[in-house]
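All protein chains but one are shown in place.
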Amino acid sequence: MITERDTEHIGQLADIAIHREELAAFTSRFNEILEYFDLLDQVEVVESIEGRECNVFREDEVIPSLSQQDALANTREKEEGFFRAPRVM
Amino acid sequence: MPGFTVSFHPEDRFFAFLRTVGEISCREGRLSGIPVAVKDNISTAGIETTCASRILEGYIPPYDATVVERLKNEGAAIAGKTNMDEFGMGTTTENSAFGPTRNPVDPSRVPGGSSGGSAAAIAAGLVPLALGTDTGGSIRCPAAFCGIVGLKPTYGRVSRYGLIAYANSLEQIGPMAANVTDANLLMGVIAGHDPRDSTSLDFPYLHTPDPEIRGMRIGVPEEFFGEGVDPRVASVVWEGISLLERKGAEIVTCRMPSMAYALAAYYVTCTSEASSNLARFDGVRYGPPADTKKTWHESFQERRRDGFGEEVRRRIMLGTFTLSSGYYGKYYAKAQAARNQVRADFERLFREVDVLAGPTMPTVAFKFGEKSDPLSMYLSDILTVPANLAGVPAISVPCGRVEGLPVGLQIMGRWMEDERVVDVGYAFEQGVSR
Partner (left out) sequence: MTDTTKVSRPTGDGISFSEKKGTDIQNHTETANVGMNRDFSDDEVIIGLEIHCQLDTRTKLFCGCSTDYRDDSPNTHVCPICLGLPGSLPRMNKKAIEYALRVGKALNCTILEESEFSRKNYFYPDLNKGFQITQYDKPLAVKGHLDIEGDDGEKRVRITRVHVEEDPGRLVHKGGVDRAKYTLVDYNRAGIPLIEIVTEPDFRSPKEARRFLNKLRATLEYLGVFDSEKEGSLRVDANISIQPKGWFDRFGKGKEDRGRVEVKNISSYKGVEKALTFEVTRQKNSLRRGQKLESATRHFVEARGVTTASRSKEMEQDYRYFPEPDLRPLRVSDWADRIVIPELPDARKTRFIEDYCLSPTHAATLTGDWQIAEFYDNLPNDLKTSTATATWVADTLLGELNYRDMTIRGVPLSHFKELLLIRQSGEITEKGAVEVLRSLLDQQKERGTCELPWECIERLGLKVLGCAAPGGKDPVTSAAEEAIAENPQAVADFCKGRSEALNFLVGQVMKKTRGCAKPADVNRVLTGILSRGE
């Protein structure tokens, strides 16, 4: 069972703020869904050695980059060619 | 380069499009001047691409998805971007941040989802062709609900480059059209190897549908007619299957035990992948700018709370949980094991039969707001997710109606045998129209 405190913790882990009034609803939905996921308990985990597609590479060849202007085109928070993000501290 | 312009000013009564391009310049090719609608999670250079989410409002991609590039090379007119459930997370298109699309067959009902806009655009006759994406049924469900044709190709057959990821290991871009012939044409344009997608495989699609199905073995898994499937839908689909039998196919009933946990495996996988995929929308490089007055985490947490709809937040949190330390083994690892068993089931069945058939959706299109709790909504994907888990091709073709509402017949095929599911769909379509 997931408690409301757990839901808050998951929100923190997911870096999603949750409105207080949504907490109860989210929690009960989670519990319904997670209970359904318990169906997976019956599945046995066996290491599959199937021949998956592997080793897809490209050669080390330079492809032209975007211009600085194009790179920054989708934001107005920019300064001297840098993107501007919130402070980390 | 000789080019020409196509005008596109549809009367979009069902809100199929989030935005349209009025005057479209195109070139000559297999699709010269044909308007093609593109789901809004597929990147279009110079045209806003939002995944029907507030968090991407205003984002204009500097590049075209490979499929869009291929369309343009064949002369298609990129007519506009269609509505969808936010990031593809839904079965009704009600989860669009910009409002739901209505079903042209019955505007009081949902068109299905998540490619509801694309399906509605076709059903309403606004465009002959559209691109959808299918993560767990998102092409086939709206095709079934709107009475059109939708193909989910084999995983790797169509490039995902430029498709804004929801659940990378499950999803494919695929064609939607009013009939199999058109869907086949569109598939021929978009399929093929793309080095920009490492999961893309080199199997070009050059096919003309062939309605001859005599001697073909068609498996019908019992589970596709089990609990939760509306008996009226079941009976319409059985009628469709008998039509195939009359055309010379052999019908074999069979079992698919992994269906018991396929849906759980699907939802664990897609939410896990989504929780990671949707982490990049921090507003630094694109999207509504981050509030630089706040700290990084404050700004990020609030952006995600306010920028994502409820279902998206739910899935991100679910996926965060199923990947978290101590729970990975219980959920994600188990889901992958279950997925392998679904694959194994398909492989076993496809040793005995050529294709599998059943209903696309357990019911007809819902009324708006009919499915209010998420789990019962998830359960309606039960018949479409197996093909995604196994990466095999599946088509939905219109197969009669229940109280005037379309029902879809789903044909699933062997890995890389997209041509064969198209052929069976075509045979069925021909049989019905005769």
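All chains are identified by letter, namely A and B, in their written order; residue positions are counted from 1 within each chain.
Criterion: contacts are C-beta pairs under 8 Å (C-beta built on N, C-alpha and C of every residue); 3 or more make two chains touch, one makes a residue touch a chain.
Computed from a prediction, not measured in an experiment: that's the story for all the values here.
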Identified contact with the non-displayed chain, of B:T154, B:S258, B:T320 or B:S396: B:T320
Touch criterion as defined above, residue of B:P195, B:G228, B:G248 or B:G369 at the omitted chain: B:P195
Residue among B:F14, B:F98, B:F145 or B:Y331 that touches the chain left out of view: B:Y331
Identified contact with the non-displayed chain, of B:S32, B:N168 or B:S235: B:N168
Residues belonging to subunit B that touch the chain removed from view: 41-43, 49, 51, 56, 59, 61-63, 65, 160-165, 168-169, 195-199, 272-273, 275-276, 278-282, 284-286, 292, 296-297, 300, 320-321, 323-334
Contact footprint on subunit A, counting only the chain that is left out: 2-3, 5-6, 9-10, 13, 15, 52-68, 71-72, 79-89
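As a convention for this text, only the chains that are shown with their structure count from here on.
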CA centroid of subunit A to CA centroid of subunit B, Å: 21
Interface residues, subunit B side, partner subunit A - complex: 58-60, 62, 156, 195, 198-199, 201, 260-261, 263-265, 267-268, 275, 279, 282-287, 289-302, 304-305, 308, 310, 313-314, 316-318, 320-322, 324, 329-331, 333-335, 337-338, 340-341, 373-375, 378
Sites on subunit A touched by subunit B in the complex: 7, 10-11, 13-19, 22, 26, 29-30, 32-34, 36-37, 39-46, 48, 50, 53, 56, 58, 66, 70, 73-77, 83-89
